[in-house]
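Missing here: one protein chain of the complex. Every other protein chain is in place.
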């Protein structure tokens, strides 16, 4: 299996609901350094998994929609805890959608699975991985 | 598949038995930076894999039992080479046990598999991964 | 010159005032990974710059006061942009004060200068350094 | 599953063929920081996956054959784009061959799969993983 | 002293002249991960050293001029070994010039000194630092 990974980041405010979160129930924030790994069993005609430049552009566009926001006020996350692992899944769905839409080029539709990792500090990170088609 | 990872470290002395180890047959030591990855197919009611704070506390307690020791004198490792990969398995067994015991909370019992990575330097690391139940 | 450095982190929400900040004028947040470097020209009687455990405890206590907060509502920062470099100075003043107060032990009063670095992402960080006494 | 990983690097010049590569069609170069992960289900008699020293030596020898070269003039890559993911596969084939040849010792023949990761910058990396025998 | 640092990278081909370089006399290449540190004794009216976004844009523009090139054919480096430390100085001169030209804004003219670090691998890096005005 081949893979290509790219890295970018975004910065948000949010708070969590539930006793388990302790002081993180207060409004606070995070920088998420995001790694997106694209996997496929064989390379395309150009000898690549995806074009790294195009992958970086696609990821930047997806993160720009989240960047510099208070996620507590985001209608799409209403009633949800926007935890690191939850956000990994949100970004997974959007990157998978971009691949299916051809935003990374026709050949990138052969990407089989992706893994999204969000680093929230030097001691904690979370990830979601799954198939690009029929994600579950 | 979702995952959450946390990082901590411990520092020990030990020596190895066997020609393959060359100068590492002498008493020496290591800092192990430890990454523990918890994996499960769906999030719990709070939207998490495990509580990161509780995960860090559990890992710290498990590493405290190894920290600042000469492993050559540890009765539990008698006759064994406490290599990086061996220690990854030791910590795996203890973290898996803690999950089964409910030390990370009831909901964390749904963690399916874990991966323990021990970084021994900037150029070498080792890992053990397996299922939390029926580890083999 | 000798130095010892320790690392910890904190997570906050805030917003900035001023056109230069663009979208960062909106309420957002950050994880700051904090490095504190202690410098002195000679070691103490135990052969150390400062005790690393005590240094980690002191830094943790100082960061706990900032952690999981919305800095826009912090009375002590009213009317100020809590930029990365500004916060580096805030933490500098508090660590310098802790040294002068003897929180790191009597021998640590010989620490001459400190440097505080706040990493806000994998592509940006800021620092403040100065003398422990007569900071300016 | 156990694993041991080692890191080394090599530096090459090359250019790419195909519009998708944009300015990378010009002769340029890269440092590749290479991680080689060796995996097997159980440890050998010495309690290891592979000897880390021997693994580092084997990887260094394999990378030495690529290091400080212009890959555009390498006969073995004629007509191919030597992308990061392509080179990960090249190194995979050579490390797998070395294992099968016994270069890492007899016991290392039990290594089941390997993963080669090439970091080309702080924001992009690629990998190839597969079985040591019957690689496809 | 306050500082702000930003990171970017570029990828080039080159060769060196002189026996000391051994196999690096052959045409090869490198990825340089570049850190640019801006230092000044006090913050500007917005509470910053320089605007991080603008700093990243300026550095990207300067590196774009070097990126994806064979430096052996660059007229401006004719007869010079484009070593890591030499390139750190080249970038220093260009960033210092950009500051003096006001490319980072009027307030950024108060930046006193800068430090350019080029990481060429996980085991080697080089830097040049100096004053923005009267560089020597």
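For reference, chains read A, B, C, D and E in written order, and residue numbers begin at 1 within each chain.
Here is the rule we go by: a residue touches a chain if its C-beta (ideal position, glycine included) is under 8 Å from a C-beta of that chain, and two chains touch if they have at least 3 such contacts.
The structure presented is a predicted model; accordingly, all values stated were derived computationally and were not measured.
Of the listed positions C:12, C:48 or C:118, the one in contact with the omitted chain in the full complex is C:48.
Contact between chain E and the absent chain runs through residues 16, 18, 20-22, 80-86, 88-89, 122-130. Those residues of chain B that touch the chain absent from the view are 7, 9, 11-14, 23-24, 26-33, 67-70, 120-123. Annotation for chain C: contacts to the undisplayed chain at residues 1-8, 43, 46-49, 51-54, 56, 105.
Everything below uses one rule, namely that only the chains that are shown with their structure count from here on.
With steps allowed only between chains in touch, the distance from chain A over to chain C comes to 1. Taking only C-alpha atoms, you rotate chain C by 120 degrees to land it on chain E; that is to the nearest 5. Our note on geometry: chain B versus chain C, Cα centroid distance of 31 Å, whole angstroms. In this assembly, the C-alpha centroid of chain B lies 27 Å from the C-alpha centroid of chain D.
Among the residues of chain E, those touching two or more other chains are numbered 7, 122-123.
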